[in-house]
Each structure stands twice: as C-alpha cells, then as structure tokens.
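Here is the structure we will look at, set down as structure tokens.
Note that one protein chain is taken out, while the other chains of the complex remain in position.
Our next item is subunit A:
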Amino acid sequence: MSVFAMPSLGADMEAGTLVQWLVNPGDRVTRGDVVAVVETQKGAIEIEIFETGEIAELLADLGQTLPVGAPLARLATGEDEAPLAVAKPAAGPTAAPAAASAAPPSATEPPAPVEVAVLPLSAVPPAPVGGVVAASPAARTRAAEAGLALAAVSGTGPQGAVLLGDVERHLAAGPAPVADTVAAPPKGKPRLDMAEMRRAIAAAMTRAKREIPHYYLTHEIDLQAAQDWLAATNASRTPDRRLLMGALLVRATVRALAKAPELNGRFEAEPYAPSGPVHCGLAVALRGGGLIAPAILDAAEKGVEAIMEAMRDLVTRTRAGRLRNSELTQGTITISSLGETGVDALTGVIYPPQVALVGFGAPRVRPMVRDGRIEPRLAITVSLAADHRVSDGRRGAAFLAAIDQILQEPETL
C-alpha cells in the first residue's frame, strides 16, 4: 500500500487545489496514467501517478487546496497486500521493527470501500459529478470572479474546454447561478492567479540568481539557409503541415547538446550528473502575463517534424490549461525564443534545478559579410546562460557553435 501525494510542480509551488478525479476506487492504474487535475498558479495541471497498482481510496475532496505532500489517495501496489509481513522474513534484526510497524495498517485494512469519493473533512458541498471541465486560465479567473461554477458552462474549446467567451456568453445569457463554494474576489481585482504566478516566477528566479553562478555567451547565426529551406519546404505544404522556424531552432539545439551533454540535466544533488534523455522546456508566454515552460519529453528522439507536432501540442494545451505534471517537472534544459516580433537578443535566467537556458532573439535581416562582400541576410542572436558549477565558457561556446553549424545544413535536421 502506498500513498499518492500532492506532487510538487516546481520549486515554486506550495499547494494545489484538487479540481477533478479521473479515477475511482478499484480502478487499476499504471505508472504515468493521468489520475487527477490540480489547479495551480500555472493553470490546471493533469497529474500522473508514479506507481502501478489499484486505487484503494481517494483521500482528498474536490475543491480542497492541499499543500505539496498531502495525501490524495491510497494505492494498493500489489507487493504488500498479501500476507507479506509473515511470508517475507525480515532481512535482519534492524529491519524487523520497521516491517512490523508497517504491516498492521495494510494487514488490518478492510477491503477498499466502494463509495469513498467524499470525505467528511470539508464543509464544502461536493463538486458536480465529473468535476470541473478543462478551462483556459482566463475562463477560470472570470468564472471565479463571477461566482460561476465552470461545470455549468458548456465549453467550445479544444476537447470541450471552457473558454473565456463561453463564460461571457453564459453570464450574458442570464442571472449567474451563484456557486456559494466560490468566494468571489472583489470586483476590479481580476487576475488573482496572475499575481500568484508572478510570485511563483519571482521565487524560482530568485533561487536561480541566489544559487546558480551564471555565465553568459552570445553568438550571431546566419539564418538565411534555414529560412530558404523552410520557405521551400512550406511552399508545397498545406498550413496544418507547415513548419515554424522555432521547430528548427529547437531541433538544432537538442542535437547540439551531443557536443556538450553536461548542459542537459538537473542539479538536484551533489555530485551533478547530466541527464541521458533530453526533456526540452519551451518558455511559452501567456497573454495575460507570466509564462510557463513545459517540456517536450525525450526531444532527442524526435526529428524536426515530430518536434513541430510536440510544440503545437504543448502550446495548444498551455493555452487551454491542460498540461501534465511530468511536462512541468522533468525539464532538463529550457529554450526561450522571442519570436518574430521581439527584440534582438535575450540574456536568460536558468530555471532551477536546470543548468542551462538557451535564448533566441527575433530573426532579423542584417548586413553580414559573406565571401568578402556585405549582403543582407536573415540573422538571429542565440545566447546561452549556463551554470558555472557544471560547465565552462569553452564548452558553452562549442555548444553554440554546434547550433550554428547544424542550422547551416537545414536539410539534415
């Protein structure tokens, strides 16, 4: 028997609000299954379970705000339900007390009750069956302001997600059913979640600046070859199959990590060990302010087409408020790209406990010298912010040079 607890979705998270259970007692779950949705300052996050087993009991109520580590459910993992304590002799004298003290709860537990969905803990009336549907952060904020239960709103977004427009239409349609479980914040103070997100960003960035000795490198890359290849490739494609320059930049960055693998990892304990898989975070700016950096998992295994699809999926789910905790907690490096309308360059702050952040400025036509002549070429400035505890400028420079080199041969991406 083990306990499934409120996961931490980053160094900056202290608590989350349970908004939906996707499993019931008795359900079999496999490591990686999405079992619940938790509302955080980063929006609604789908929570995956980290063990395989059977849900024995749900311990948390919909609508409850729970600190990181609070028990959410009990999971029968199969190893210890059997008369294990007697069948398995203790390994040694010191292990015996532990085994003995661990045994009674599981041995004496009654079979998992079938209808334990709601605990008496809370004065809050049970949330509507099925919990709260997916909703964009703006829709959640607006609904909370109006004291409107999101479940009462029919969503028109991706997978039925409730959008801001749906909430507005619902409110315009008639008197809002007042959900007395939701304390409406004072009017004129919208975007409370944005204030929380701002605090979360401040906490993470303060930690980065306090703990990580950053060094910075910048390099100008001739992007004309990549742009020409991209334009030629996209010319014969329908819009849904077109690639963005951003996908080429991500693919080139991930490939270049082979030249400096120590830049890819999470510095969580001494000694630092780089990560094998590349889980590449993408900083996605939110229109209401703030940003989220969900990761493309196993990015090194993906070609440019698969990277493009993964980026499209991540941006869509970020906008709709439907990210998974693994995407928010396993990043091994982050890329921040200013896009087409930004400024020339950015000097980033590493997202702890990662050890590097790659920044791309806006691509711009600049005068560049080629074969002794000045030509107008599309150029981009790439920057690296890296952790001096695990790498040096020479390695960082080799990494940026590798990104440049790969982008000169776009057909090999």
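One rule holds in what follows: a contact is a pair of C-beta atoms (placed from the backbone, for glycine too) under 8 Å apart; a residue touches a chain by one contact, two chains touch by 3 or more; residues count from 1.
Keep this in mind: contacts and distances are computed from a predicted model.
The subunit not displayed here is recorded in UniProt as "Acyl carrier protein AcpXL", chosen from "Sarcosine oxidase subunit gamma", "Cell division topological specificity factor", "TctA family transporter" or "Acyl carrier protein AcpXL".
Checked against the full complex, the candidates A:14, A:33, A:54 or A:168 give a single residue touching the omitted chain, namely A:168.
If you put the hidden chain back, the residue from A:49, A:204, A:257 or A:311 that touches it is A:311. The missing chain, though absent from the display, is touched by one residue of A:225, A:286 or A:345; that residue is A:286.
Contact with the omitted chain, checked across A:320, A:335, A:358 or A:385, is made by A:320. Checked against the full complex, the one of A:242, A:259 or A:366 touching the unshown chain is A:242.
Along subunit A, the points of touch with the absent chain fall at residues 136-139, 156-158, 161, 163-165, 168, 231, 234-235, 238-240, 242, 244-246, 284-288, 311-312, 315-316, 319-320, 339-341.
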